[in-house]
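Here it is, the structure in full.
The complex is shown incomplete by one protein chain, all other protein chains being positioned as in the whole.
Moving on to chain A:
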């Protein structure tokens, strides 16, 4: 009896040994020598986001993964692609890029996509956060006499402008650049709602050409890179236009570099709404759409919106979350005395895609870019 038991145990041990050796010798991690019941395949969400949200969303996705998100027992996996807002749209239009969900900086880019493929945007987009356009100015001898940089960009450019380095990102490549151009055009024409005629106006084109001659550092491709440059290479720019959230981050970064900077708001600004659009595209199936909704809901949850507000300087899209200027743990509270304005005096109407297109054409003709 004992012998039979030993024989059975021996055969079992030999078989186990054989399988283990095969696994060790040939198998990659997770490989099994015999077919085992397989887990349901994950649902993959391709998330295309604009660069100014990268820091927040990278950390948000780590927190999202820690919630072990599943749809019908299938794990949700998110892959993020980061690019300039206009580049994301171009990638879909021209390069065949197939994201599940996109979040450019502004509805301006969705309007552009809508013109090309309206069928992709049948599901309403939801804003993830808000960021007004602002100017950042460093404290330096060259800027000592400037009270508000937005006043430099008058119809008659003042001599003061010759002594400062201005940075604006390219309107042809970045949302920040387009928004800056909209604000400048609105200031030039003294209007809050631009028309195609105003966008194409010869006087405005000439004014842009004069401004271009003062911009030796050029028009960089990305507002994020421009703001980083402003911090890491002081002196390359004295004044830049950027998003409020990047300005708030720049305050924190400047502290560690001994820079003194302040934020300035135009008389009427334009606000980026960071729309989150789940594409109604043939390459997005129902499970992926559900997974994208799960992700969007996570990003709009009070907890996540609080992180976006406190740590990354985004104005919350969820009304349950409010900005507390007395909260020293938030960027808003910590830097409220650096020129920050919670209430925006006035906002410009979002121009139509035709007006935006006319503005970019005028800018290209004025700058030769």
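Definition applied: contacts are C-beta pairs under 8 Å (C-beta built on N, C-alpha and C of every residue); 3 or more make two chains touch, one makes a residue touch a chain; residues count from 1.
In this text, contacts and distances are computed from a predicted model.
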Among "Multicomponent Na+:H+ antiporter subunit D", "Gluconate 2-dehydrogenase", "VWFA domain-containing protein" or "Spore germination protein", the UniProt name of the subunit that does not appear here: "VWFA domain-containing protein"
Residue, one of A:73, A:96 or A:258, that touches the chain absent here: A:258
Options A:41, A:158, A:203 or A:235, residue touching the unrepresented chain: A:235
Full-complex contact with the absent chain, from A:111, A:172 or A:217: A:217
Touch criterion as defined above, residue of A:141, A:328 or A:368 at the omitted chain: A:141
Residues from chain A at the interface with the omitted partner, ascending: 6, 9-10, 13-14, 16-17, 19-21, 23-31, 140-142, 165, 216-217, 225, 228-229, 231-236, 249-250, 252-253, 255-259
